[in-house]
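Single-structure report; data block below.
Incomplete set of chains, arranged as in the complex.
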Amino acid sequence: MNDRIREILSWYTSENPGVRTNLARMLNHGRLGGTGKMVILPVDQGFEHGPARSFAPNPAGYDPRYHFQLAIEAGCNAYAAPLGFLEAGVSDYAGEIPLILKCNNHDVLNDERDPISAITSGVEDALRLGCVAVGFTIYPGSSERTTMYEQLRELAAEARAAGLAVVVWSYPRGSGLSKEGETAIDVVTYAAQIAAQMGAHIIKVKLPSAKVELPEAQKVYQKYEIPISTLSERVSHVIQSAFDGRRIVIFSGGATAADEQVFNEVRAIRDGGGFGSIIGRNSFQRKKEDALKFLDTIMGIYEGSIQ
Amino acid sequence: MNDRIREILSWYTSENPGVRTNLARMLNHGRLGGTGKMVILPVDQGFEHGPARSFAPNPAGYDPRYHFQLAIEAGCNAYAAPLGFLEAGVSDYAGEIPLILKCNNHDVLNDERDPISAITSGVEDALRLGCVAVGFTIYPGSSERTTMYEQLRELAAEARAAGLAVVVWSYPRGSGLSKEGETAIDVVTYAAQIAAQMGAHIIKVKLPSAKVELPEAQKVYQKYEIPISTLSERVSHVIQSAFDGRRIVIFSGGATAADEQVFNEVRAIRDGGGFGSIIGRNSFQRKKEDALKFLDTIMGIYEGSIQ
Amino acid sequence: MNDRIREILSWYTSENPGVRTNLARMLNHGRLGGTGKMVILPVDQGFEHGPARSFAPNPAGYDPRYHFQLAIEAGCNAYAAPLGFLEAGVSDYAGEIPLILKCNNHDVLNDERDPISAITSGVEDALRLGCVAVGFTIYPGSSERTTMYEQLRELAAEARAAGLAVVVWSYPRGSGLSKEGETAIDVVTYAAQIAAQMGAHIIKVKLPSAKVELPEAQKVYQKYEIPISTLSERVSHVIQSAFDGRRIVIFSGGATAADEQVFNEVRAIRDGGGFGSIIGRNSFQRKKEDALKFLDTIMGIYEGSIQ
């Protein structure tokens, strides 16, 4: 194990060796293994957005085995999915890639203003499926957030005791926020801080805009002239907000976008000190050979072989 | 055991052998045993709609033993009912047909906009009654869906550990959907996907219409020209949406309809790659000899002896 | 289900339908299905006597899959084995033959005068492996019998609650008996009675000799002139001793013997009203084609096609 991975693990020394072992499994796996950077393939969109919106662009993705294959061939650090998708494929790929069980899920068949996900699996499932981590989404900004935080607390405590890492998707949403506010820099950094304070080992947030949502925050950002004009600066500020770089924070790719835009975002994450990307739709919604090439470029940027 | 049944069971190899044994018991039982197709008799309408609406058309159906007899004589793969109906008849028919215990139920004496069923039985009941599976209804689209998903998760985990299969009735309903939207193709496929992601082994949905309910979905269906004009195409799209054919999906017969219409629906299910039908009212609401003849034709269509 | 099987199940109506369903699964399976007679393949000798003594005569038997195949091809009613043998094969044969999990086992590497078996598996294992029954050995005559009876009581209570049948191997042994006394008619009938009183659904005993071991019993056998001179009479007396024929009692084949002797024993079991045989070494210690022919003759005798 190289020094960079040892350094990252040193931030988690209050955790038991099982948690650190599973963090190491992700950090040392795949093409970026050992770099301290991660690219994770998440496929929960079938549940979150419905099957056609998720898989019609590349119908191979209807098959649960496809995503295992894609993640393995691309050399991702891990593959994250809900119970059903993991169960339907894991038997064929046991031991080939670190798995993250996404333990809560949300659908859009009832469009509520203050969303909360349903708990759909747990630590026992993660252990019997051979996962390295559990994943959980919280929606800071929702009036239901207290319930979600408390669910996360229980899941995380159980996971930690079993040596599993905890990955938190921290996505501001709900009646407390404007639509633009969901990606405002003060809100995203706040979401990262909340996840870190709750004990998340890996934090997933969206790339922030330069908007500052909350009036009290606006005063501070102005007074202290916090640099947030470039994406790289904003990434750096997110990393700072998650324990000054001592927690792994990765960024979601969002909906399909032009490749070059994504690559530039990855450059900004890299340059801002981010730890990597979790890229779902942008990868599995194109043909596999295109996806492999696309992910190859991203990993190249992270490892520095591509500027 | 023939190759087709082995192939179907191979989709469930992350499950323990007990679950696979009970799936095999259904797949190998009755007239369609070994074909990979299933016809299941469900009788929960007494609870769901009230006794007279359910049994007045054929009063023999008030007697719980009648439905055991009908399912056995017709050669169904399984019989599904709530606790009371199973308890009142199982002693006379133990070991004669695979049983599915319907573990939640809903009545219409309080007409809520966002329905949720009551949990009326569980895994211990299923074991003591000799069942092969538990059944559970979820209503995607209801504001109560989160609670239902979490109830399903707990039931399914317990069932799986005890080697029982999990059958999910996934019926979109509630304030999130228009009435027509309940059977819209994008909504039905979404409901199938949710059930599959939650770990259902057998998924029961309604036959979908060509309507696309959700605006975000409409864009996708148009852009990718997903073929949904014929019922057979829509069945095929449902099967695709439930892990690309790697989960057993069966279709409900709905309210009483003209026989020829039902037979055509069965042809469409067969031709679209569906795994069978779950037919309640259309069978038990007519005299037994008529019902047997009716089911005989349906099974003939599935096995291919009738075009 | 035919009248004979219904009659047999009627003896167990104080049990829940799950237990009766699993009894029916065995009674209705295989070539003797529906006759009320059973031939079960047990393979626990690897543990009980060691691998070479068990499998050297037919080395194919070292492979756990062989015994599944043999039992299935021969049309046995069930296959019984310890945890390891079932686990190592069940995945390939799930749903093809009723399985009995032998839950305690004994080896001969420490030759104690008063034996007791170790509990090696339990009801949770039986459920996850899809078994229809648990099996348990008691050694009446051993000073350790009290412990064994209490272990059986706990296992049986748990099994029954889970709808599993209970098969008891009741083998008199230990310091309370002479070597010949282990198969004495009064001792074997006593062992059958004890198993029945403890709630066994299926009782396995050895074929008894005409010897009467216990002095108190000798007086009774003489006074009432209980007919025990022929094997058929003795079988009949065993059946009588297990609730007058209202419990299923099957007989073990013992060590390898000349075929004609075994066939004559089977005839005696049949004529004495026994319910069948559990034949291990005599079947799996010969080549498969010989074993199939051998079992074919035995089943022919039971079904009456061979006199």
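By written order: A, B and C. Residues from 1 in each chain.
Simple rule for what comes next: a residue touches a chain if its C-beta (ideal position, glycine included) is under 8 Å from a C-beta of that chain, and two chains touch if they have at least 3 such contacts.
Keep in mind that what you see is a predicted model, and the values were worked out from it rather than measured.
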Identical copies making up the whole complex, of which 3 are given, total 5
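Everything that follows uses one rule, which is that only the chains that are shown with their structure count from here on.
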Interface of copies chain B and chain C: same or different residues on the two sides (over or under half shared)? same
To bring the C-alpha trace of chain A onto its twin chain B, one rotates it, in degrees rounded to the nearest 5, by 70
Whole-Å distance, C-alpha centre of chain A to that of chain C, is 57
Distance between the CA centroids of chain A and chain B (whole Å) is 36
Between the Cα centroids of chain B and chain C the separation in whole angstrom comes to 40
Chain A touches at least 2 other chains through residues none
Per the touch rule above, chain C residues touching chain B in the complex are 1, 9, 13, 16-25, 28, 90-91, 94-96, 124, 127-131, 161-163
Within the complex, chain A is touched by chain B residues 11, 13-15, 114, 140-143, 145-147, 149-150, 153, 157, 172, 174-177, 186-187, 189-194, 196-200, 214, 216-217, 220-221, 223-224, 226, 237, 240-241, 243-244, 246-247
Note: in the complex, chain A contacts chain B through residues 44, 46-47, 49-53, 55-57, 59, 62-64, 82-88, 90-92, 105, 107-112, 116-122, 124-125, 129
